[in-house]
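With one protein chain held back, the other chains of the complex are shown just where they sit.
Our next item is chain A:
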């Protein structure tokens, strides 16, 4: 269970990176990516996924 970022949509603002409670989001090469091993979909921490809630572009942080 993990989320992923659609790189072509991403504005690279980086808000998801510092909101992610699991430290699963990093800037790698040219884009932000979510490490599926670390992503918990915020279960047990928040009602909704932080990356998707803060992302300014619709349908950019989505279930993998």
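To be clear about the criterion, a residue touches a chain if its C-beta (ideal position, glycine included) is under 8 Å from a C-beta of that chain, and two chains touch if they have at least 3 such contacts; residues count from 1.
Heads up, the rule we're going with is that contacts and distances are computed from a predicted model.
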- Note on the structure: Answer for the undisplayed chain, UniProt naming, from "ABC transmembrane type-1 domain-containing protein", "Extracellular solute-binding protein", "Long-chain-fatty-acyl-CoA reductase" or "FeMo cofactor biosynthesis protein NifB", is "FeMo cofactor biosynthesis protein NifB"
- Query: Where does chain A touch the missing chain, residue by residue?
  - Reply: 9, 11-15, 18-19, 46-48, 50, 53-54, 56-57
